[in-house]
Each structure stands twice: as structure tokens, then as C-alpha cells.
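Apart from one protein chain that is not included, each protein chain of the complex appears where it belongs.
Letters A, B, C and D mark the chains as written, and numbering starts fresh at 1 in each.
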Amino acid sequence: MVYLVPLFPLLGFLLNGLFRNLSKSLVSIIGCGSILASFVISCILFFDVRSGGALPVQSLFPFINIASFKIDFAFQVDQLSSLFLLIITGVGFLIHVYSTSYMHDEKDEHFARYFAYLNLFVFSMLLLVLGANYVIMFIGWEGVGLCSYLLIGYWFKNDSYNYAAKKAFVMNRIGDLGFLLGIFWLLSKLGTANYNDVFAHTAQLSSTDITGITVLLFIGAMGKSAQIPLYTWLPDAMAGPTPVSALIHAATMVTAGIYMVARSNALYSLSAVAENLVAIVGIATALFAATIAIKQNDIKKVLAYSTVSQLGYMFLGLGVGAYTGAVFHVMTHAFFKALLFLGAGSVIHAIHNQQDIRYMGGLRKYLPVTHITFLIGCLAISGIPPFSGFFSKDEILAAAYAKNPVYWVLGVIGAGMTAFYMFRLYATTFLGEFRGTEEQKNHLHESPLAITTPLFILAVLAVIGGFVNVPEVFGGKSALHNFLKPVLTTENTFELTSSKDYMLMVVSVAVAVIAILIALAKYIKKPELGEPKGLGKVLANKWYVDEIYNALIVNPLAALGAFFKNVVDKSGIDGFVNGVGTFIQYSSRRLRLVQNGKVGSYILMMVFSLLVLWCVFWNQTYIVDFFKKLF
Amino acid sequence: MPIQYYIVLASALFCIGVAGVLIRRNAIIVFMCIELMLNSVNLMLVAFSKMHYAISSAGNKNMPVNTGTDAQIFVFFIMVVAAAEVSVGLAIIVMMYRNVHSTDVNFLNRLKN
Amino acid sequence: MNAIIFSAGWGIVMMFCSFLISNKSSFRHIAVVGLLLLLVVNIMDTNGHAIFNINVHGMLAYTRFGLFFNSIAIASTLIYVLLTGKDIERLGNYVAEYFILIFFVLCGVTILSSYNNLLMLFLGIEILSIPLYILTGSDKRNLKSNEASLKYFLMGAFSTGLMLMGIALMYGGTATFSLDVIRTETGLYKGVSFLEIIGLLFLMVSMSFKVSAAPFHFWTPDVYDGAPSVFTSFMATIVKVAGFIAFLKLCYVRMAATSTAIDWQLLFAVIIISTLLFGNITAVFQQSVKRMLAYSSIAQAGFMLFALFSLNDFASKGLLMYSAAYCLATIGLFAVLVKMKDVTFEGYNGLAKTQPVLAATNAIFLFSLAGIPLTAGFLAKYYMLAAVIETGNYIWLVVIGVLFAAVSVYYYFRVIQAMYFKTGEPQTETITGSFKFGLIALAAIIILIGVLPQYLFNWLYF
Amino acid sequence: MIALLLILVPVIGGLIALFIKNETAAKPFALLVSIITLIIALAGVYSNTSSQLHYDTSWIPDLNSRFTLGLDGLSKILVLLTAISLPIIITATYKNTYAGAGKFYGLMFLCQAGMLGVFLSMDALLFYFFWELALIPAYFLCSIWGGEKRIQVTFKFFVYTFVGSLLMLVSILFIYFKTADHSFAIQSFYHADLSASQAQWMFWLFFIALAIKMPIFPFHTWQPDTYEQAPTAVTMLLSGVMVKMGVFAVIRWLLPVFPAASQSNSSIIITLSVIGMLYASLIAIRQDDMKRLIAYSSIAHIGLMCAALFAQQKVGLQGVLIQMFNHGINIIGLWIVADAIEKQLGTRKFSELGGLAQKAPKLAILFVMMCLANVALPLTNAFVGEFLMFNGLFRYNPIMAGVAGISIILAAVYTLNMIQKIFYGNTVALTESAHDSSFNVNAALVILVIVVLVFGVYPQPMINLTQEGGKLFISAINFR
Partner (left out) sequence: GRICTGTGFKRKSKSKKRTFLMTATEILFWILSALALFSALMVLVSKNPVHSVLWLIIVFFAISGHYILLNAQFLAIVNLIVYAGAIMVLFLFVIMLMNLNASVEPQKNSLIKLAGVIAGGLLLFVMMEAVINANELTNSQAAMNEGDIGLIENLGKVLFTKYAVPFEISSVLFLSAMVGAVVIGKKE
């Protein structure tokens, strides 16, 4: 019954996609229903796994079955994947419900198209998670990339959106290339891509192999999970409808990289190089994105960069071997980041697609539910106990400390920045006075039930989500940890004295709280954000990374293409080819003048040719030798 | 007489003929030079015939030999053919003269390139 | 022997007809009858039924090869007369005489295909040439025709002079005119006489002249261009090919024998390259199809020279193959060309629209000349290349030849482009149904040979 | 018998079609013939009785060349492609009007016959015959019904390929004389004993012909012009099938006949191919003309095939075998859309198009599908092929594979460019009045999309089909 999980979204996609002019209500029912169905099944599966351990690998049919290797279209449901199934289908369902109302203004066929894309996305994501080998994972991997492309460019009339979509796809493609090469490496060394076989035969791989494979795979993760240097697509991806951002660019797709690394922990744990790379890239991204987030004015951009930064945290966790922590954070992050995005969506919805926080403020009284839930989200992401974010982030930081205190320090700084920009956002959006136009003000209203319900549910999850993995220090028994143990075999276990552990927590929380207070103090006093200058300007312009990329990679390539097209191809190669023809014509025009129509000269030439023949004969030996040498 | 003398003489005549063909423009003179070439060939052939005759007769003294007759017959045929050629050639030259009142080989020069 | 006597005899018969019969068109029919008869007796001869048993004293030697070539030549002439006979009649009031001369030329051809003595070679060449001087000039009021015949005559006579000098020197070296010399290792003529080599050099030149191999080809374009198209067709095909057969025999016997002292292959390589060069390159820029065909005939000669270059089984078979393919295609092309009022490339513009049959058949003939597969021309070229490759060395020569073949496509396809892809109002003479039928039949033969050459090859064992 | 029928039916059908005067009669007839051919091909693909699949009769005993046709795993896949492509092409261009449609379709069939012959023939001389036979009709098709610059462009195409094939002929002849029994039979060719240096020379003579046909990097310039000028139906045939002749010939003839030489030259050729991939992709990014863009993308894809072949890995070979089919299907789909757009709006310039998705949603969806196949997205047919080919290349040389891999990124760039510039964005003056594609176009595209998805999700049948061909090739390599 595993195959049912992806089957329902697929059906939903086909129904909504092929019959384009269904009524909105029907579309919504199909769209949400399919996800709900697979959610139910996922739950069943989850509890099966919980009780009976991982299910056996189910092979549907041979996908590529040739002499050198055999790749099945197989599904693998174990602790890890079942957990992700829950997250995907659960959060996915909520967001579908949310979308029914959020996208209600769209034309019928576009509405259907939207849900078709969304279902297709869920399908590919499930494929990614369920796949029992890297190839199937890669199929889902590129599938989700495609869906994000389609959904970012959902409003295809707007060219800038299309560019954003294209950028997302291409950057993902860069990562995918790395992923693909990694798979090739695996196949050429082990002749298999099944997780179980690979992890069983890691012994056959030399250290270089492992490092190469893991690094290549991680490049794939960089692309998908928006890590330095391939992160720039994610903020632009905010061009898509907000629910999409919530689902794809916050809750699920971007965590695919974490899933992949966690899934192949057996490999990563064998290569120190790879682990450090992951950790460093992770922490670097976390800080870098956080700095940028501080100066963004677009509500979704802020959230986007915070997502990038949070993903950085997760990779930090992976890098330091706290796989559970990372997965844990994925879960909690899914809750609160989805919550935040949906909240932002509700806000945007309320004030007619205004996304700039400079023209918001004082929404507290207009959107109470949104306000509360959003606040919860902020607290959760800032890591304030007892909200879910606290537990997951704390686990990562603790592991980081155990690995290398420097990581921890940086992590805490990042946490502080996170708290700061989140509450900057909160304050400028909900507190103070409304700074928008009058008629916007008049239309301000709380969003309908279809929007608020998901907010509410997610809020609840964001609050209690953390308790699934209460660490021992609080007398918890880190349930998730134990649950995932069979998969995350190489989790590196560290011992911290409980006092030190407490100390770490206190410090991080304190930093967060201080940051929050500063933010509130700063932005309640003067919520108007002036033009940034100095460093602020640089941050506001995202460290000019896009510009640098354009200058260093995009434009040179374009120029090269133009050079090839206009110079090398036209004048160079084709010029040469045509040149041969022209040369023959020219020589023809010259040579025919020999035929001057005078008998005398004809005979003269005959006589001379006779003499030439004579000379050839006279020197025949030399000439023949010459040719012998030549050929 | 040493055969070389004859070869040289005939070749000389031949080459004079060739040169004549090359440097004269009057079709008739050119044609005459060609005839001169033919005659030099004839002379050479006869010389060779006698040379081979001498050789083979030296080979066997007592009985008469007729080596070299072929060459003289050949000369005879050359003359025959030359006569035929002359009749046609002169006819052509006359035809051309009728049309353009010239026997200059370069006068008609429409066919070129 | 049959062919020689009958061709000469039928010529004389027609001489009498010429003043007995006044109706022009009847001569054509008589000629056709004669040619058929000729074909029959020749095939009889091929199968060993000689009508006259004459002691030729080794002047002539009959090989199956030569006789088979006779059949090809006669058959081609037959097709030629059938296709273009009418146009010969449009050429003044000496119709009978033209046919007579054609028969005499055939007599020369048959001599050349079976000569075994330099004297016969000389006579054959002359019998071949003298009627051609006249046919070239047969359009008496036309200055081009006059010029052509004068040039042809003067240069022809000159080359005859060279040939005779060559023969004389060879005689000096070997004391005989017969082709097969008894080369004793003892006595006077031991080894290879230098005189003979020089003589062969002269002979080579004059034969190259006859087959219009560069750099002795200069007469060809002018003469072919100036002569009346109907006779150009005849000259360019049967006569030229006959020259090749004679040359081939010379190579087989004398040059092969002297090859110890002189590397004939090298000399031929020089001649081949220059021939391909002059023929192909110069043809590219021509404006008149007729003159283009003249140059193309030089180019084709370049390919036939491959046979003389590599004297092996492929060579002789291939030369026959080539002569058949080349004759048929060229005759067809000229048959169409004669019907065109304007023989420049522009004259052919849009022929496919007005005269689809002419255009289609013409295209097939051109394909054959260009050596596109499924036509006889391809197999012909194939054999030539094969012959050279079989000799093992001079592969680069093959590559060069192939490249020039590609160049040849350029000018052949210009005609096709004109006929099919360009628009225009081509002016043609009135085309009779029978003429179209003849063309189609000719094209069919070419295709047949190209697809199933075996039917031709079954004859080719000798 | 089937093998013979496969050639006879198009030939006869074509010859008949040549003489059909009026258009209304010609089109149904053409469709009929093509479908009959397809049925025969399917029968051939699914039958395993060698008496059916092989045909052998004396042809030119004098040259020791026989009329030998054989339908093995290698040729089956391509025969299938050839047979499928024609009905689709005819359907897709059913509404186009050609002056003298009868001749048009007649020539199409002759061309098809030639290509089928190339794929089937097991005799070198026969192979060469069909090789040329396929070329001539294509030449006429392009020159008569092509665009305004057709004559020069097509002539360039013809001469270019003709030079190549003549060089190939020289090589074939040379090998012929080196075979033990002086025959053109493929097996004796595989056993011909050439000295190393000879093999080198002949290898290059042979390869150049194929390189021009495929085309490989420095020999490619004829292709964009020809594809641009030729009538789209013909372009489909050329790019969909004829290009495969080159790849096929490499597998069937070049590698087995010159194993050593192909080994020693593989690095050069792979480098060339990879350069060509990047080069073509970069140019494609800068194209403003839809047809030229597709042409260049085709060059890139073919480059990958060639590289994968000369990597000489079983995996890569397997990929090439199925990719030949897939690439044919995909590119035909792209051409169909290009044709539909050009026929409707009269331009192929991106700069003059835009926002078509609003006016022609069906076309947009189908086109996007084809494009995804073109960028080898998983679950489209191309993915499997490229996956295997890159895999083979990787086994040959990881760095090379990495460099070549850049082209899949670039492919995404130019393909998405194309989609965006034609279908997305706001409508422009030209596309304001546009309407959706006609039924026949949709039908053809839908068929293609189904093929794309089916073989994308479940490629195993095709793999099984080609396994045999792979074996043949591998064993041939192991001969000496």
C-alpha cells in the first residue's frame, strides 16, 4: 500500500491537469482530498513503522535493468522516510486547504492548473522521500525542481517572475549535475544505487571515493537546499504565490538536501572532509543569510532569508553529526516557517498584495488571529522555550559545541540575529500604526476560515512540536532520537555534563531574548525604516551577490555564446567551408584563361608539357622516394 | 654511316618543323611545317630500317635477309596518309579562307576560355 | 574482322545510296539498319562466327575484350543515331555523307579495338580523325565551326607527327612495329632500349592528345564547343572512348614491358592530376552547358585514365563499364542539348515545368556522370577507384580523384538546379513522343546497369 | 521477408505517389503507406524468427557483394523510429499545402526507404548505396520546397555530405581488398586485417563521413542552415532520423571494423564531441530563431551520443542505443511545434513572439512537455538515455563527464529561454490574434508525449530490445 501514498497526488494532478475546466470547488476537493488521503495512509504507515520497524523495500518494476547494473523503481518506508511523509502530507494538506481560499480570485483553469502543479509537487516530493535508491530520489529531486519552476512562474504573464523561475530551475540543475555525478561514481564503483546495498558495502569504497561521492552529492544538496554559493534562487523564488513559498520554499522541498544527507549519513560519517565542508557551508550560510535578512523590507524576502539561514543550521547539525537534531529541526522548522509564511500570506492577502513592511504596521488590531499565530511563529524560530524551535536548535548547538566550540559561538550569534530580524519584522508589521494608504486601511479584514484554520493548527504544532524530542536533561527521553536510531546509525553521540548543557541553553536563550528586546525597543520607537547606508546598504543589496554572479559567470558566458555564434561559427568555420567553394570558383576563373583560343600557344604548351613529362621521367627516382617519405 | 648522324639530322628537321608550327601564323605554312615533321620521321625510319638490316645481315652473312622492310613500307603508308590529310586540310583552310578571307590561324578566335 | 569490313562496306553502300535516294530521312533508316547489322555481325564474331577468315599477318588481334568494346561502341552509335538522327538532317544537305563518315569512323574504332601493330594503330587513328575534321567543319557557314575544324585539324596533324616520331624511335629500339616484341636477354635488344622509352613518351603524348588528357587537352573545349552539337556528342563519346581502348592496349603491352626502366605510373599520376584539375576546375565557371560538357568530358577522361594507371583486371573491366556508362549518359545529355534553343545554363531554367520528361531523364544522365549510386556512372567510377586501390600504392591519388568528383557535382548540379529549382521559359525544338520514349529507355538502361550491373558483367569475361 | 518488405513498401509507395497529381488524393495515400510501413516494422520488431528478419540474395557476384538485409536489436530500434516518425510527420503537417504534394510525399518515402536500407543492410556496398539513396531525395525535397535561401544552403548540405560519403567509399574499398575473401559482407569486414597505419588512415576517411552526417563539432555548419531552410516536414525527417544514420554507422561499421584505431583516437573524438556540446549549447543560448535553436540543441545531443560511443562502455552504448530513438521522438515534437507556430504566425523569431500560452494553452502544455523531454528531465524518455550515456562517459573519464555535464545545465537555460520567450510573458501585436493549434498537430504531439512518458517511466522494453544490439557490438569489439 506504500505506492498509494504518491498515487493519490498523481491522480489529483492528472484529474486537475487534464480536465482543465472543472469548477473551483471540485478542483479544491480533488486537490485537498488527494493529499488528505495520502496523509491518512502516511499516518498508518508511520504507526506501522513505529510499532514494527522499517517496512521491507517494495519494488514496483525494474526501471533501468542492464548488464552493468539494475535499478528498480522501489519504495523504502523506514523511520526517516515515514517521518518526512507525515511532514510533507500533513503540512502539504494544510497548505492546500489554505490555498483554496488564497487563490480564489484566479480564473478557473488557472486555479485548476495551480492545484495540479501543487499535487504534482507533492507527488515528486513523496517520490524523493520514498525512493529506495539514489536514482529514484534523483527523479523526485528533479521533479520537485520542475514543480518549483512551474509554481514560481505560475503568473507567467509577468516576465520577472519567469526569470525567477528560470533562475531557480537552472541553479537547481547545477546542483543536480553534482548529484548525478555522485550517483555515477557510486554506480561505477559499487554497481548499485540502493541505499541498503550502498551502506552495506561502504567498505569497498576508498576514502577518496567516499569523499568524492559525498561532496558531489552535497553539491546537489547545496542547490536544492539553497546553501552558499547556490542560494540566490530562493529569495527570488518568493515570486510564486505565498502558499507555494510556504510549502516548497520553506517546509518541504528545500529540506530535501537535509533528507538526502541524513539518509546517506553512513557515507558522510566516513569522510571528515565532507562533514567539515557541510558544517562550514551550513554555518556560513546561516550567518550570511541572517545578516541579509536584517535589512530586507519585503516581508517574504525576510522569511526567505531566514529560511536559508535555518537551513544553514540544519546543515551545521548534519555536519557535526547531529542527524537527529537536523531532522528534528526540519520538522519544527516546517511547522513554524510554514506558519510564518502563511501568516505573511494572510497579511498580504489582507492588504491587497502589499509586501513591503514599510507600508504595514499596526495590523495587530485588524488581524488578531494572524497576529497571535505569527507571534508564536516568531517566538518559535527565535528559540524561546518552550516553543518547538528551542528544542531543535538547542540540540544542534549542543552537538556543535561538542564538535567544536567555534561552531557553537557562531551558531549563537546567528540565533541572536534570527531573533532580531524576526522581531524587527513582527514589530514593523503588527505593532505601531498602519502606514499604508487609506483605502487599503478600509479594506483591512481578518482572513476567512480556510486561511485561519491552518494557521491555528500550525501554531499549535509550532508550540508543542518540540516535545517529541525532549532531551534527557529535562527528563525527556528524546523519543525522536530513539525512533530514528535504526536509520541514523552513525549519529555521533557526545557526553555533556548537564550543568554545561544548561549553561549553553541559558546563553543561547539569553542572547535571543536580548536580541528580541533590542529589536522591539528599536522598532516600536520608530517603525519607519529609513534608507539604509554604509554596511546596511550592502546588506539591503544582499552583499551584491547577484551582481557579482552576473558579472563573473552569466555575462561572460553570454558573451562567449555571442562570440561563438557570430564570429567562430559564421566567419570561422562556416567561412572556411564557404571559402573552399569561393576558392574553387576563383581558381576556375583564373584557370580558364589558359584556354586562350590560340592554336600556337596550345601547341607550345603541349610541347612544354612533353618536356615536363620528360623531366619527371628523368627524376622519377627522387620523386617516388619523396612520396614514399610523404605517405 | 653511323646511325647517330641520321638520327640527329632527322631530329633536327623534326624540331625545325615543330618550331615552324610554333612561330608561324599562316595556316598553310604551319601545315607545311607539319609535313616537314612527317618527312623527318620518314628519313629516320629509313635510316633505322637500314641499320637493322645491317645488324641482321651482319648476324647471318650467307642468306639474304629483309629486315627493315617494314619501316620502308611504313614510310610508304605515311606518305599515303599525308596525301589524304593534305587534301582534307587544304579543303578546310580554303573553306575558312572563303568565309573570312584570311589564313591566319589566330584570326578566328571566338572559341576560348 | 566482321565489324571492320561491314562498317567500311556499309559506308560504301551508303555512298551509292546518297545519289540513288533523294529523300533525306531515309538515310537515317538505312544507317540504323546498317548499325543493327553491324551489331549482329560483331556479336556473331564475339561468339566465334567470323564471316571472313583473312590472314591478317598479326596486324590485328581479336580479343573478347576488343570485340565486346566494339559492341558497346556500335550500340552507343545506334542509340546516338536513333536519338539525334533527326537533328543531323537539319544540318544542310549532306546527310548521307555525314552517315558515311560516321560509318568510316566506326571502322576506325573497330581497328583501334583490335590493332596489334603500330601501323594499324596509326591508320586507325587517322581513319578516326580525318572524318572528324570534316564533321567538325560540317557547318560551313558558321565561323565557330570553321575555327573548330581548323584548330582540330592543325593540332591533330601535329599530334600525328609526334606519334609518328614516337613510332619511329620505338622501331629504332626494337626493330619491329608489332606490339608484342620478343625481348631476348641476349643479342642486341637486351633489356629495354632507351629509344623505345622516348618513343613511348612521344606516343603517350599523342594518345593523351587523342583522349584529351591534360595538359594535351587544349583542343577539346574549343572543338567540342565549335562543332555542331550532334557531332560533338559523337566525338565526345564513342571516338574518345575508342582512343582509350587503343591507349589501354598500348599500355598493357609496351608500357608494362618497359616499366622496369620507367615508372609509367608516376607519369600517369601527373597526367591524371592535371586532367582532373583542368577538367573539373575550369568547368565550374562555364556559362554554356555545351562547353561545360566539353570540360566535363575532360574530367571524365581523368577518371578513365585510372584504368591506364593501374593495369589490372578491374581496370579493363572498369574501362568497358566506364565507356558504356559515359557514352550513354553523354549521348543522352547532348540529345537534350540539341533540342534546346539556348544552351546556356539560363536556357535550362524551369525545364522541369515545361518538359518534365526531358528534365527527369537529363537529371538521371547528370547523376550518372556525377557518379551518384544507383546509376551506371557510380559503378564505373567505383571500378576505377577499385582498380587503383588494388594496385596498393598511390592511395592519395584516389582521394584526390574523389575530391575532384565532388567538385564535378558542382557543375553537374547547376544544370539540375536550373531545371528544377529555378523558374524560366526554356525554348526547345518540337519534342516528339518517340524522342521522349527514347530518352526514357536510355535512362532506364542507365538505372538498370546501376542497380543490377550483373546483367552487363555476365558478358564481361574475357 | 519483413526486412525486404520494409524497403519495398516505401519504395513502391513512393514511386506511386510521385505520379499522383492532386493533393487531396496524395495525403491520405501517403498516410496509408506510412502506416503500412509502421505495421510491418512493428511486426519485425516483435518477431524473432530469423527467416523473417533476414533477407539475403545474390546481387553483384562479380564484386562479391550480396543483397543482405538483417534486422537485429541494433537496427530494430532505428527501424522502429523511422517507421513511427513518418506517420507522425505526415499527420502533423497534414494541413500544410505543398505544390505537387504527390511528388513531395513520394520523395519522402524514397528518403525513408534509403534510411531503412542503411539500417538494415549487412553488406558494405549495399550500405553505401542506401546511404546515398537517402541523400538524393532529401536534396530535392529541401531545394524544391524549402525557404528562400534554399538552393545554396541545400547544395552546401549535399556537397558536404557527398564529399564525406566519397571518402567513406574509398575507405570501404580499401578494406574490401584487405578482407580475406574479398567480399563486402559485414562479417568479413569485421575480420579484415589492416596494418595499424592503414587502419588509422581508413578510420579517419570513414569517420569524416559520419562526423559530417551526425554532425560532430567542426563539421556541423551545414546543419543549422539546412534545418532552417528545409520544409519542416523534411527537417523532422533529417533531424529525427537521418542524423541517426551517422551514429548508427559508427556502431555498426566504424567501431567494429577499426577497433584499435577507434581506441587510439577515442580521446580526440570525445574531446571534439564535448567541445561541440558546450559550443552548440552556448550558441543555442544566443539564438533568436526557433529552428536554429533546435538545430544547435540537436548538435549538442548528438555530440553526447558520439562521446558516449567512443567512451566504449557497455552502459554508454546502451544509452546511445535507446537515446537514438528518444532523441528522434523529442526533436520531431519540437519541430512540430515550431512548424505550427511558423505556419500560423509566419515567424520563428523569439523577438516577435510572446505570451502565446494565453492564446494557445494546449500547444503550450504539449510544447512544455517536449521541452522537458529535451532537457532530459526524469520520467521523460530522454532521461534514461542521457543517464546511461553520461554514466558511460563517466566510467571513461570523470572529468570529461563533468565538463560534458555542463551542457545539461546550458540545455535547461536555452530550452527554458525558448519556452519563456514564445509562450510566457504578455502577448505582443503578432500573437494577439493567435489561436490554438489545430487537431492534427495536437494529435501528433499527444502521441509523441505519450511515447515520451511511457518510455520515460518504463524504459525497460526498449532496453531489452537493444540489449541484443549491444551484445553484437561488444562481441564485435572483442573479435580481435
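Just so we're on the same page, contacts are C-beta pairs under 8 Å (C-beta built on N, C-alpha and C of every residue); 3 or more make two chains touch, one makes a residue touch a chain.
This one's a predicted model, so the numbers in the text were calculated from it and none came from an experiment.
**Student:** Just to confirm, in the complete assembly, which displayed chains does the hidden chain contact?
**Tutor:** A, B, C
**Student:** Which is it among C:43, C:74, C:111 or C:227 that touches the chain not included here?
**Tutor:** C:111
**Student:** Considering the whole complex, which of C:13, C:195, C:357 or C:447 touches the chain not shown?
**Tutor:** Answer from the full complex: C:195 touches the omitted chain.
**Student:** Among C:3, C:67 or C:119, which residue is in touch with the absent chain?
**Tutor:** In the complete complex, the chain left out is touched by residue C:119.
**Student:** Which parts of subunit A face the unshown chain closely enough to count as touching?
**Tutor:** Residues touching the hidden chain, for subunit A, are 600-601, 604, 607-608, 610-611, 614.
**Student:** Name, in rising order, the residues on subunit B that touch the hidden chain in the full complex.
**Tutor:** 1-9, 11-26, 28-29, 31-33, 35-36, 39, 42-43, 46-51, 53-55, 57, 64, 66-70, 72-73, 75-77, 79-88, 90-95, 97, 103-104
**Student:** Take the complete complex as the reference. Which residues in subunit C touch the chain that isn't displayed?
**Tutor:** Residues of subunit C in touch with the missing chain: 4, 8, 11-12, 15, 54, 56-57, 59-60, 92-94, 97-98, 100-101, 104, 107-108, 111, 117, 119-120, 123, 126-127, 130-131, 133-134, 137-138, 140-141, 169, 172-173, 188-189, 193-195, 197-198.
Keep in mind that, in the parts below, only the chains that are shown with their structure count from here on.
**Student:** Which of the two pairs, A-D or A-B, is linked by more C-beta contacts?
**Tutor:** Of the two interfaces, A-D and A-B, more C-beta pairs touch across A-D.
**Student:** What's the distance between the Cα centroids of subunit A and subunit B, rounded to whole Å?
**Tutor:** A distance of 98 Å separates the two centres.
**Student:** Could you put a whole-Å number on the gap between the CA centroids of subunit A and subunit C?
**Tutor:** 77
**Student:** Quick check on subunit D: which residues sit in contact with 2+ other chains?
**Tutor:** Residues of subunit D never touch two or more of the other chains.
**Student:** Residues of subunit A touching 2+ other chains?
**Tutor:** 581, 592, 595, 597, 599, 603 - these are the residues of subunit A that touch more than one other chain.
**Student:** Report the residues of subunit C in contact with subunit D in the complex, numbered from low to high.
**Tutor:** Spelled out, the residues of subunit C in touch with subunit D are 367, 372-374, 378, 382, 385-386, 389-390, 395, 398-399, 402-403, 405-406, 409-410, 413, 417, 420-422, 452-454, 457, 460.
**Student:** Under the definition above, what is the set of subunit C residues touching subunit B in their complex?
**Tutor:** Going through subunit C, the ones touching subunit B are 119, 122-123, 126, 130, 133-134, 137, 140-141, 143-144, 146-151, 153-154, 157-158, 160-161, 164-165, 167-169, 171-172, 175-177, 188, 221-223, 225-226.
**Student:** Okay, in this complex, where on subunit B does subunit C touch?
**Tutor:** 3, 7, 10, 14, 17-18, 21, 27, 30-31, 34, 37-38, 40-41, 44-45, 48, 51-52, 55-56, 67-68, 70-71, 73-74, 77-78, 81, 84-85, 88-89, 92-93, 95-96, 99-100, 105, 108-112
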